[in-house]
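One protein chain is absent from this view; the other protein chains keep their places.
Let's look at chain A:
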Amino acid sequence: MSEAGPGLPIGILAELTHRCTLQCAYCSNPLELLKADKELGTAEWRSIFEQAADLGILQVHLSGGEPILRPDLAELVGVLASRGLYSNLITAGVGLDETLTARLAAAGLDHVQISFQGARPETTEAIGRLRGSHEKKLAAARAVRAAGLPLTVNAPIHRRNIEEVELFIDLALELGAERLEIANVQYYGWALLNRPALMPPREAVERQIGIVEAARAALRGVLAIDFVAPDYYASFPKACMGGWARDAFMITPDGTAMPCHAAASIPGLRFDNAARLPLTEIWNRSPAFEAYRGTGWMNERCRGCERRDIDFGGCRCQAMALTGDPTETDPACSLSPLHAHVLALAESDAASAEATIHPRRIGGARAGELTR
């Protein structure tokens, strides 16, 4: 950490609930999902969002689980709007009808992001494990449009839908979306557990990159395409969260403030709760935020690297998951001595014909709950 202390944070990912209409095998929620009785109430989220505005936060991503399952969603959007914060609803879209969209738009919602598990109805149903979900998502996207709200189509990519990338681009254009996120699944939590059934082969990833690059060039000014690379096959790691506790963080349904989704997978980190401690104090002094902030924690390989301030040594949680040491170089980095091992893991998972997954639901991570 620099002597000047942390800068001001820009964004918060607020996971309002872990409850969800879908059961995607790569969900970024933890394996131990929180039940509804652990969720913060309206007053607590209101206070957190007011404090966020005071702290300098500019954007709040309202996520879950499925955030539209919270009956107070429009009220919370209203709090954000009243303080000028940019509000981004991250939803699976199932149940987002014209009435709710109109209420959210009236409350001042800035943007809606709807996930599509497939570009084909049968893929969406199989991945999210909900019949009729594709049509419901299409209806939600049209409701978003009818309410005059901007739309991003979010496409999480893995082995079971990687051949639908071109169709995702057509879908985003048909729906009149401004943005399309082609986001290759990152392997933590549920996705790590289900990695053998999800990892795409390298050739498919390369084909996908070619398609995205061509579409970006052809659709300049028409559709913005954001691409999240599958980092097991990358040369350099992702700048996870733009650096640990550097300009964004997240809050879980029970108020736990964490530098990222998977931070609880690092043993020994001490988290604070945003319903009990002022947000400023958490941002400036939370032990979990301080742990890997800046470059002081780095090993010599990372500290001496010219990419130190570009990717910050990659992802701490991935270093933990794949090397057992959260201070190691993220092995997605080609400069890591373990990089070849990670590549071999990806290739062997991709070549496996593994089709069984642990469905994302309470208790779903336990052995014996497998499904196709």
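The criterion applied here is as follows: a contact is a pair of C-beta atoms (placed from the backbone, for glycine too) under 8 Å apart; a residue touches a chain by one contact, two chains touch by 3 or more; residues count from 1.
Definition applied: contacts and distances are computed from a predicted model.
**Student:** So one subunit is absent here. Using its UniProt record, which name fits best from "Phenylacetate-CoA oxygenase subunit PaaJ", "Molybdenum transport system permease", "Pyrroloquinoline quinone biosynthesis peptide chaperone PqqD" or "Electron transfer flavoprotein subunit alpha"?
**Tutor:** Missing chain, UniProt protein name: "Pyrroloquinoline quinone biosynthesis peptide chaperone PqqD".
**Student:** May I ask which residue of A:Arg131, A:Arg220, A:Arg285 or A:Arg303 touches the chain that does not appear here?
**Tutor:** A:Arg220
**Student:** Using the touch definition up top, pick the residue from A:Arg19, A:His111 or A:Arg246 that touches the left-out chain.
**Tutor:** Here the residue in touch with the unshown chain is A:His111.
**Student:** Give me the chain A residues in contact with the hidden chain, please.
**Tutor:** Listed in rising order, the touching residues are 8, 10-11, 55-56, 58-59, 84, 86, 88, 110-111, 113, 148-150, 152, 170, 173-174, 178-179, 218-224, 226.
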